[in-house]
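A short worksheet on the structure shown next.
Missing here: one protein chain of the complex. Every other protein chain is in place.
Then we have chain A:
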Amino acid sequence: MEMLLQALSSVLTLESFLTVLVGVTLGLFIGSLPGLTATMALAVLLPFTFSMEALQGLIALGAVYMGSIYGGAFTAILINTPGTPSSIATTFDGYPMAKQGRAYEALAGATMASVVGGVVGVIFLLLLAPPLARLAVAFGPAEMFWVAMLGLTLVASLSSGSLLKGLLAGCIGMMLSTIGVSPVGGETRFTFGYPPLQGGIELIVALIGLFVIPELLTMAAEGRGAIPSGGELRKRELSIGRIARQVFGRPANLIRSCLIGQLVAIIPGAGGNVTSLVAYNEARRFSKDPKSFGKGNLEGVVASESSNNVMVAGSMIPLLTLGIPGAPPDAIILGVLLLHGLRPGLDLFTETGVLTNGFILSMGLAALMLLPIGLLGGRIIHRAVIRTPYYFLVPSIAMVTILGTFALRNSIVDVGIMLILGTAGYFLRLIGIHAAPIVLGLILGGIAEQGYVQTMLAAVADPVPWLRLLQNPLSKILAGLVLVGAATALIPIWLERSGRLARVDQEPNAPGDQKEET
């Protein structure tokens, strides 16, 4: 406790406040540019922290991390382009809200959810780091396979119309994830003798292509901006209190999303993109009005943004306790820790407890700082997107996406892949194959393959190798969750198609209707 108070006093200084303010603002700016990820933001700013004291350096990186994950929501909502992969699920409802003229409502909702997520993540990290870290090591290849399968049940909710086409899109995404060097065999696959494809299709490249290019082509063809000019801030929308009531009026959604965010965050390799997708899926599943998801439901934005910001502090649990980065940006934080002679483990919480707790508390401060910066920044960026004529907006967004894609691996081939996928994505969307399930397959394909192949390899002497996927109690629980997830996604579709749902809907209304008449 004394250590925590010491840490608090070291964070509550003007220097720390300024570091967090600058870090969050920079992170927000970088995160909102398509192609520039939180990992890249941290990598770019890393050299600036070398001259700082250990705590200040860690505070700066924590603030940039928090800001960049949140910044991805801006472009996700305003131009249907996830700034970072963690914001994919934010586009599902955020952009439809923007198109309905409710952009600021979505931005403010995302801000509040991010603040809650960030603070909850820090509390989890402070209180539950050691027991949750033990849970993290229980996830072996078989469990990771089931985590990926659990994420794939989301295809049913992302299919928008045809489940078969959604599954087809998911399979296309998974096959795209297999291009390049095999994660287990180490062989080069599906490169057609073209060496630049050995690196595979980078997730962000596919993400930018599949989400941004179809939107740009539509804007160009229709001769309109990203969001209608009628989307100017209305007085009713300006009421932060009304938006806060909407966000906090349904605490179950927030709590559930934060818990999912925390659980997924501690699994090394899962990352914020899986976190937000799973939280979005569960928000839809538990909602009283699941049909409104994907059409502009604030609950979807809240679920995605709260869970991906829990991940920022949550993924530090395996990092600080076991030295395993929970998400790619954590690897850079690990580097900074090692640079200052700090080794992950129990010593970090005892011998250098003031420093570690100071770093954790500064992330809480960064989360709180998102509120003023986000609400102000949201209003400015929203106004800029609406007032920019579409003939400026299209080339501007195209230039930023080309730059962002190129900057990922200094590869002009990546820009070509992005354009090919984007153009194909536009035409595939016309025939009902949407970008979201393709991207989902691409994200989860790699995780599923590694889990599946490693399990099969370990079970090579077993009479029935597949049973190894269900050998551990945790994998049995996860497999059960996959079954429950698939059933709850498929049963409503089946009920609706067979007409049973309509009958159930009509029955409870009938007596009420009669009463009104009498």
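Assume a contact is a pair of C-beta atoms (placed from the backbone, for glycine too) under 8 Å apart; a residue touches a chain by one contact, two chains touch by 3 or more; residues count from 1.
Going forward, contacts and distances are computed from a predicted model.
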Original post:
Looking at UniProt, which of "Succinate--CoA ligase [ADP-forming] subunit alpha", "FtsX-like permease family protein", "Tripartite tricarboxylate transporter TctB family protein" or "Cytochrome P450" names the chain we cannot see?
Top reply: "Tripartite tricarboxylate transporter TctB family protein"
Original post:
In the full complex, which of A:Pro251, A:Gly345, A:Pro395 or A:Gly480 touches the chain missing from this view?
Top reply: A:Pro395
Subject >> Candidates A:Met3, A:Val44 or A:Leu259 - the one touching the absent chain >> reply: A:Val44
**OP:** Return the single residue from A:Gly185, A:Pro251 or A:Gly345 that touches the missing chain.
**Re:** A:Gly185
Original post:
On chain A, what residues meet the omitted chain?
Top reply: 44, 161-162, 164-165, 167-168, 171-172, 174-175, 178, 182, 184-187, 189-190, 192, 213, 216-218, 220-223, 389-392, 394-396, 398-400, 402-403, 406-407, 410, 412, 415-416, 419, 423, 426, 428, 430-433, 445, 448-449, 452-453, 456-457
